[in-house]
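For this view, one protein chain was removed and the others were kept in their places.
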């Protein structure tokens, strides 16, 4: 039985605690947070777990095998680097770090200490995203022309990172996972309304080779909760709507030609024609469980996690480039 | 009874013919097109209308008061300038012309010959857009933070103009109408997949003063037919979904704070909270009829059309700037 | 060129006039109505058509080949029987007549005078309903277990017929067409709120042999506009949503077993599982045009219309039985 220590039980931490508790091969031993209320709430929910306000109790506990970090982004590096240096396997919430330098350093530490480093790109472990990758890899869509993604809601405002750093890591990690390649350049445009220093609405563009382009629109201010990704290929098109409870993916066959002439306004409604649409059955297991199970497998079998440190680094590179583009008036920034 | 000649009865022309025929104050006298099949089809539908393959028959007919131009964009200037010079009132489909120079010349001709020039910004005549303007002008939304618009479908591919020129004029004209101001700069990013010279997917950004930004996403390749505009303000938010048959506008009250902590994945679903949503009743008259009626009023009462030549010009300025931004690697282009 | 006379240009008549005008093989000669405004409006729309307040002008006109009847139900028999007796081919809007006796008499007259009698069961001519029949006839759904249909809206209140007579003929004609069999008994339950003598909300049940049952729910008082039919079979299920502009039919593969145990409220959301869903492409031609074209074919080639007098009679039998069930406290009424 692997012992888990969790640093941070605010927003996402409780999900990690619940899942590590329910998995057969792990037990949560210790939870650290600065907030007494959160700690006593965790204690009520999981009476057998110990709590502490001092994260070092976790780092220094020799029985603990895994440290899970679910704290604000700017603290990720500190907790993760200390944990790796103490010989712990480390699971970090996304985005992995606040800079490329920090990410590279964590990868180095994990290699030096022969410990696993994994970042919580949860979507790579969902049945829906895996089904999409399966469809793309089978060539069903043909050549990919573009991917367009929206992640919008009236959301949790972050104090330390902008809306791209907060929301786009999901989309970026999904897109890199689906395409298996990195962009050659990135540009971003956004604006700030609530906090003048932090963009709360933004569009990120990633230019890949082969004329492939990806757009990611993010907002903390939108009335609709939208989490939607469209993948347009030369043969078929695919829409992933994560807000749908069950029908998450639709595959559209290319349609016949649109009629060129319209005699009445009514026929206008008839004119958008496609081929058949297929909504494939998606297995509905909780992705976080799949993700943590995979992490445990990697530790026990000494294998490389799908969303390992390098996967985290690739996302941070794009986030850093997007920040540079925002600062430099929207101009494309090379990520090559 | 005003006599109307229509040049072009391919895609949109038949709608003009039908509406000018049904209005009490106009009769369609003559229709010109190069395609015999289209002309004979029009003849079958409207037995009393004459047809011709020579558009000059319309320009030179002294009985005709109004010339409606529904042809490809690069021909608009030629037909409209000849018609104005012959003393006709001219109605042109959007976008008004292929360049700022052409637009300015048509405005000049209409002033010189004292004839009305109107561009078919149909959406400015819909009950939905007018309702939105009413709501904005009443201050209900507070300060406008941003507008985000999507006009996507698997569409009619144009041969002579890119997807921004084809689809964005609708969104641009609506946005300018709603805001009553012009952007200070424009940038655009897009890519070409079907025809290497013509962008078929693109995002246009318009930077206004006061930190207000507007995004317009356009595509001819998207599987979903989406025509949606979100207006986010400091007090309320508004979504206009033109694809909905009846519930086109939603006004969202700002919600209470989102709970900061989550203990189970289930509660996650409960966490996006807003205030009440109101879907105001929208009058459903056909906008084209309202638009043409307004044009007739302006002719008979010698008034300035809402979507006059200057309105058309403002849109063309933005389209031309977007083209420049696309050509110059996505950099912002001033429209001041 | 067949000449058409249309009796009634209130609600549905204008659609008949428009379609008969546009078809290559017919011309509308004469339109009769008691309302001067309606007649002059038709004259404005179709300048070449003559109008009259005396329907006998149509019956007695020797040049007229087809009489189309689009008047209130209780007058159908009178106009249709006179037209058939004068040697006209007759097209009647649904429901065909106000009683089984009238329907049988019209069938007799059409046979005696060797003229075609067709009832406007328009849905049998839609691509969507034909696609459904194709899927059912191919055995794709397996044995049909039940059909459930809803036709609800805040509607046009009828003065002379209840909501079942007004709305259910659509569903009944579709169901009989799909199944190719008639029910053995019918029951109905409803209530009246606006006019105490006329049911404005009702549920009709039709019991077929083989344990197959069909429900039709109708309302003039419902806030949602719903036109939806679910066909549940032993192998697959099919939903027909006529309100959707394009995705009208969905075919659901049967799903795997539902998990029996739930540990958190969250998993509950994951538990409804099905197989793939297919949304077949539906051709979008206007059904009324297909229907009238078929009528013209039947006249010219002396063939039996799909929705002939007997088809109309089968629907009237069920409507009459539903009325009896309503009057006799909801008890099943045999239609054998």
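As written, the chain order gives the labels A, B and C, with residue 1 at the start of each chain.
One rule holds in what follows: contacts are C-beta pairs under 8 Å (C-beta built on N, C-alpha and C of every residue); 3 or more make two chains touch, one makes a residue touch a chain.
Everything quoted here is computed from the prediction, not taken from an experiment.
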| item | value |
| --- | --- |
| Hidden-chain contact residue, picked from the options C:2, C:184, C:213 or C:306 | C:213 |
| Listed residues B:1, B:194, B:277 or B:300, member touching the removed chain | B:277 |
| For chain C, the residues touching the chain missing from this view | 10-12, 14-15, 18, 38, 41, 45, 145-146, 148, 153-156, 187, 189-193, 201, 203, 205, 211-213, 215, 217, 219, 221-225, 230, 232, 234, 237-239, 250, 252, 254-255, 258, 260-265, 272-274, 286, 288, 329-332 |
| Sites on chain A contacted by the missing partner chain, in the whole complex | 21-22, 24, 44-45, 47-48, 225, 243, 245-246, 264-266, 268-269 |
| Contact set of chain B toward the excluded chain (per top definition) | 22, 245-247, 253, 255, 263, 266-267, 269-281, 284-286 |
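Following the convention adopted for this analysis, only the chains that are shown with their structure count from here on.
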| item | value |
| --- | --- |
| Chain B-chain C separation of Cα centroids, rounded to whole Å | 38 |
| CA centroid of chain A to CA centroid of chain B, Å | 38 |
| Per-residue overlap in chain C, given as positions that touch at least 2 other chains | 22, 245-246, 266, 269 |
